[in-house]
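With one protein chain removed, the remaining protein chains of the complex are shown where they sit.
Chains here go by letter, A, B and C, matching the order in which they are written, and residues are numbered from 1 within each.
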Amino acid sequence: MKKVYSDATAALAGLLRDDMTVMCGGFGLCGIPDELIDAVRESGVKGLTVISNNAGIDGVGLGKLLDTRQVSKMISSYVGENKEFARQFLANELEIEFNPQGTLAERIRAGGAGIPAFFTKTGVGTKVAEGKEVREFDGAQYVMERGLFADLALVHAYRGDTEGNLAYRLTARNFNPMMATAAKVTVAQVEHLVQPGEIDAENIHTPGIFVKRIVHVPVREKRIEQRTTRKRAEAGAETGPAAAGGGAV
Amino acid sequence: MKKVYSDATAALAGLLRDDMTVMCGGFGLCGIPDELIDAVRESGVKGLTVISNNAGIDGVGLGKLLDTRQVSKMISSYVGENKEFARQFLANELEIEFNPQGTLAERIRAGGAGIPAFFTKTGVGTKVAEGKEVREFDGAQYVMERGLFADLALVHAYRGDTEGNLAYRLTARNFNPMMATAAKVTVAQVEHLVQPGEIDAENIHTPGIFVKRIVHVPVREKRIEQRTTRKRAEAGAETGPAAAGGGAV
Amino acid sequence: MAWTRDQMAARAARELEDGFYVNLGIGIPTLVSNFIPEGMSVQLQSENGMLGMGPFPYEGEEDPDLINAGKQTITALPTTSYFSSADSFGMIRGGHINLSILGAMQVAENGDLANWMIPGKMVKGMGGAMDLVAGVKRVVVVMEHVARNKDGSESPKLLKACDLPLTGTHVVDMVITDLGVFTIDKKGEGGMTLIELADGVTEDEIRAKTEAAYTVALA
Partner (left out) sequence: MAWTRDQMAARAARELEDGFYVNLGIGIPTLVSNFIPEGMSVQLQSENGMLGMGPFPYEGEEDPDLINAGKQTITALPTTSYFSSADSFGMIRGGHINLSILGAMQVAENGDLANWMIPGKMVKGMGGAMDLVAGVKRVVVVMEHVARNKDGSESPKLLKACDLPLTGTHVVDMVITDLGVFTIDKKGEGGMTLIELADGVTEDEIRAKTEAAYTVALA
């Protein structure tokens, strides 16, 4: 059972068709399967529904598929750091379904784990709950959300073995592990391709059962969206832990 | 914020009360928090509802709490490898709620993740679904199951650091990671207590946020329920991979 | 001349395909692992949290932290990965396991399966059986064709409808007994079909020992 393919184009051969649903790992530009995205672009496949937390930036990551108008719908939590995205969205050329980030993550996890629906308190009383069942459990209100399952998942990992076992690096893990479980076919691009046994069995983040195809993509340029640093001179003075989050605002 | 306690009794001080619900990690006798169970026994606390995949064997693990009649109800998937358990159960002295093993695991995971209920196809059309909502999604039937959340979770890990970060060993992981997330207070017994940073940050199975108290219990005798081996002489002949599963039968 | 346990396991092994991920129940299904063809890659899942199960350990090398779902000591392989019970059953429920081979007390002609409790007897629980039959893509049952009762009589196990509490409904794709092999159109209207006879077994013998209705389509 050979899972290893020679390059991204070969790894996607026979898997792409118009109007399919594709999950794409990554948070911002961190941990995105950029080489696989490039291969999707080159294939010319159109009308894609893309499930991804973000939509890349102009000319990088999913931004490349927006430029070529291959995406018709995004299911995301935070987008628009991308002029072409904004243009298409405002021109009604692109549909967008916003999901709270945790709901999106859980919907994908549920889809991969055979859970068709679950209840969450996230979004109760907001636009997110409109048209959805809201139900009380133990005195609190929860909204029902559905699992997500795609035709294809594209993920990025730091290390992968020929059996398809994957390990991610630092915060490049993000949405990749759940997406790997939630599609008919999962294709992984890995920075380091190793033999079975080289990744510690207790520290395999995605077991090989979830990965049908794997392609070795030695590191290319990894982009940084917000380069924040402290100066060595200042160290310890004004620079406590760097924190950010909370989505919008 | 000191999380490390000197021994199991100290680690449970102030946490135990009659009629509380306690989750207890482990599968069979593998990965059970035996020293913490001993401390519960010594405390004399009664009327416990215990959520655990199994119920130990006579005189080992949860079997010790059954011997002392401290348990009034078990929520489990497979029990009765224990004569005292069978006796109490047949005498109606002990209540048992059977859950399919995967449903039990998912209910615990849901409880820890703020999911009050989810749908699964496991158990549809069986006794398990009696009295529960059954609903159709995309042409198939699913039963609604509720999240589980306990007053106290007792877990066993191989390594733990003073921050409460845990790593499990081999199949001793089992129910421990979910249970660690699904209780008001989680107490972990660890075979090796280390300093923060000694467990690789990418391979921490349970982040310290879930663990309120930790106690170092250097390895005691680990019991084996079914000692199966192959003889060196026979190697390769009749002995393919050893497989078992499927629950009952 | 019915099939032996090993012959039944060997027949079940013919349902394996290269690249399959398989969960084997205890009893005869466990023996299937002895009949995986040379050169075929089959990874065995153990629902307590392991993929890529190896053989039993050599004497003296048993590790209490390394057991299968039957609580037997086992070993790992280079392909092995470990995970939690929640992740394990996510894998099962999510339909990622290709094949589950397990035993049964009763199977009905519509694919219903009973294998976890007998009313009035001590009930040990369903363990992972309900999850496996509901979640795994293809379910193959391996069992004796009839149950032998204490008084020496025999009761059919392939029934029009199970009378024991069910483990799952419309879940069994194939039944391999010591007498033959049946397929079941579990989600459709095709019912049960006898497709193979064990060596030296006649259709008449099967007919006499089977309550379930079935069509015959021997190869």
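By definition in this document, a residue touches a chain if its C-beta (ideal position, glycine included) is under 8 Å from a C-beta of that chain, and two chains touch if they have at least 3 such contacts.
Note that the structure is a prediction, hence the values are computed from the model and not measured.
Chemist: In the intact complex, which of the presented chains make contact with the chain not displayed?
Modeler: A, B
Chemist: Which of these, A:M20, A:V128, A:M144 or A:V185, touches the one chain of the complex that we don't see?
Modeler: A:V128
Chemist: Across the whole complex, list the residues on subunit A that are touched by the chain not included here.
Modeler: Contact residues on subunit A toward the absent chain are 27-31, 53, 76-81, 86, 89-90, 98, 100-106, 108-109, 120-128, 158, 168-178, 205, 222-232, 235, 238-249.
Chemist: Could you list which residues of subunit B touch the chain missing from the display?
Modeler: Looking at subunit B, the ones touching the missing chain are residues 1, 109, 111-115, 161, 163, 165, 181-182, 195-197, 201-202, 204, 207-210.
Just so it is clear, only the chains that are shown with their structure count from here on.
Chemist: Closest chain to the protein's overall Cα mean, using per-chain Cα means, please.
Modeler: Per-chain C-alpha centroids ranked by distance to the global centroid put B first.
Chemist: Tally the contacting C-beta pairs at the B-C interface and at the A-C interface, and name the larger one.
Modeler: If we tally the C-beta pairs in contact for B-C and A-C, the bigger total goes to B-C.
Chemist: Taking each chain's centre as the mean of its Cα atoms, which chain lies farthest from subunit B?
Modeler: In terms of C-alpha centroids, the chain at the greatest distance from subunit B is A.
Chemist: Round to the nearest whole Å and give the separation of the Cα centres of subunit A and subunit B.
Modeler: Distance between chain centres, rounded to whole Å: 32 Å.
Chemist: Which integer distance in Å separates the CA centroid of subunit A from that of subunit C?
Modeler: Taking the mean C-alpha position of each chain, the two centres sit 37 Å apart.
Chemist: Out of subunit C, which residues touch more than one other chain, so two or more?
Modeler: Residues 45, 76-77, 82-83, 89-90, 92-93, 135 of subunit C each touch two or more of the other chains.
Chemist: In subunit A, what residues contact two or more other chains?
Modeler: Each of 113-115, 201-202 in subunit A touches at least two other chains.
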